[in-house]
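All protein chains of the complex are present and in place, except for one that has been dropped.
Lettered A and B in written order, each chain numbered from 1.
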Amino acid sequence: MLKKITILILFSLLAGCSQSSNDSNANQPSGSAETAGSSSSGNIFAGENLNYIVTTNAGGGYDAYARLIGRYLVKKLGGDNVVINNIPGGGHIVGTNTLWKSKADGLTIGTVNAGLIYNQLIGVKTLQFDISKFSWIGKAAGEPRSLVISEDCQVQSMEELLASVEVIKLASAGVGSASYLDTKLLAEAFDLNVDIIPGFEGNEGEMSMMRGEVCGQFGTTSSVQPFVDSGYGHFILTVGGEVEGVPNAMEFVSTDKARRIVSLIGALSELGRVTAAPPGTDPEVMERLREAYTATLNDPEFLAEAEKMKLPIDAASGDTVDQLVMAAMNQPQETIDIIADSVRVE
Amino acid sequence: MSARLFLNGRIITAFIMLLVFSVMTIMAFDFPAKARLMPLMFGIPGTIFGLLQLLMEIKHAMAEVPDESAEAVEKAKEEKKNETQMFLWVFLYFIFILGFGFIYASPFLVFGFLFIAKKESLKTAIISSICTFIVIYGVFQTWFQIPLFEGLIIEWLTG
Partner (left out) sequence: MNVIGSPYNMGMLLLAVPIGMFFGAIPGLGGKLGIVMMIPFVFGMDPIAGAIFLISMHAVVHTGGSVPSILFGVPGTGADAATVVDGLPMTRNGEAGRAMGASLGASGVGGVIGGLFLICILPVLRPVILAFSPAEFFMLAIFGITFIAMLSGNSLVKGLLVGFFGLMLSFVSLDPNTGAERYTFGLLFLWDGMDIITVILAMFAIPEMIALGVEGGSMSLAGKQKGTAGYKGVFTGLLDVFRHWGLTLRTSIMGAFIGMIPGLGGDAATWICYGHAIQSSKNPEKFGKGAVEGVIAPETANNSKEGGSLLPTLFFAVPGSSGMAILLGAFVMLGIQPGPAMALTGMDIVWTLIWALMIANIVAVFFFIAFVPMLGYLSYVRGSLLIPFVLALTFLGAFLGHRSWENLIVLFVLGGFAYFLKKYGWPRPPFVIGIILGPIAEDSYHKAFQLWGYEFLLRPGALIMIALIIGSVGFYIWKSTRPKKEGVVEYVG
């Protein structure tokens, strides 16, 4: 009996020790050397792991950026290792909820998908956060959008699309996704005569174009680039970025409504790959994070690796991100109504 | 006789199936047009089949002559006891992992199951427990760097 109890106690001790040493949320300043730029209260990152939440599964865009940035970032902060924590689900909402509720000690940061701005504007109930209140660390790259049309389509330019009497079919991702909303909003802005067919995830839309079922797709420029490069289609419009020889959406804007919508899409495109810390993170800690982030994105070694991995870099500071988010959130009721209508189910 | 029918496992299972189908089908009527198509397409026939199966089970049970011999009764009791025990342990696994996470709960559960439920030797139980711990903590959490669920109670305690 005594033997059993002793064993049980030893066991609990062993389990307990390992648990606390692995607890990356523990704030235990160690006596190791301070790195440049640390505040007088000691480097809180020293000897600690940086917990980087990624709101998608491993592999793919957000994850790749996070892994690359995370590796350099943690070194610049003087920390130990970066632990990438993939929390997919609910269209980025689950991971973002988790980030929102995480300890604001600077040791947990995460990716935030700009598309969530749409969700917040229309008041989606499962959101447990206020996107405007995140502590923004910075942005790595924007995600400009473009409207691509297949070579077999009846219309071959924006002018033709605007004038089209026939209904043009466009593919998009599932209803409620950022891609779907982008497409819907664009259609509203320019009063396009289109039928949006949802449910095409990833590059399925391109396959559909190749099969001649749909005419085009409005999505991130980078994801459709290979399609265009292979000669299957071409861009006829772009938002939030510049593509050579392709007109910007603003050129076609003729109403206030259109201007506001295009600006909104543009703002979201500009936001792209952003990283944030939970709300209420200490300003000094934020300063450290932002500094290290900027240093990372300017590090020539980092840039070389990013190039090798084909990850475009177009950095911006946390302040800029803050401004962009605030501007994007500031939408008139009319626009909000349009977004809400787009996801309303009859 | 009706008590026997009521407690008959086969009938209960068929009833639960019917229940699931009917509830899901009824809920589907509230969905928007496009969204309710497939659920109804399979839910309505499913409900009908469920009813059919339930009736067949009842008919079968009513026609069945139960084996009242001592050894059959004994066997049934033994089976029931084992089933209850197994369900209890699965439930314990569920509750403890939910409350205390994988790393804490699993070794204890393995130990408990082997030593208490299956009356294995203390040595076997402890070694298995330690192996479980090594695999879950060492392989999954440390080597693969997958942050494992810490349990709702632990999460609540550590804030």
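Here, a contact is a pair of C-beta atoms (placed from the backbone, for glycine too) under 8 Å apart; a residue touches a chain by one contact, two chains touch by 3 or more.
All figures in this text were calculated on a predicted structure; none of them were measured in a lab.
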| item | value |
| --- | --- |
| Among A:Gly138, A:Gly176 or A:Gly240, the residue in touch with the chain that has been omitted | A:Gly176 |
| Residue ranges of chain A at the interface with the undisplayed chain | 57-61, 63-64, 67-68, 84, 86-91, 93-94, 97, 125-126, 169, 173-177, 195, 197-204, 206-208, 210-211, 213-214, 226-227, 229-230, 232, 305, 308-310, 343, 345 |
| Hidden partner interface residues of chain B, rising order | 9-10, 12-13, 16-17, 20-21, 24, 27-28, 31-32, 34-35, 37-39, 42-43, 45-46, 49-50, 52-53, 56-57, 60, 79, 82-83, 85-87, 89-91, 93-94, 97-98, 102, 106, 109-110, 113-114, 117-118, 120, 124, 128, 132, 136, 140, 144-146, 148-149, 152 |
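Here is the rule we use: only the chains that are shown with their structure count from here on.
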| item | value |
| --- | --- |
| Length of the line joining the C-alpha centres of chain A and chain B, rounded to whole Å | 39 |
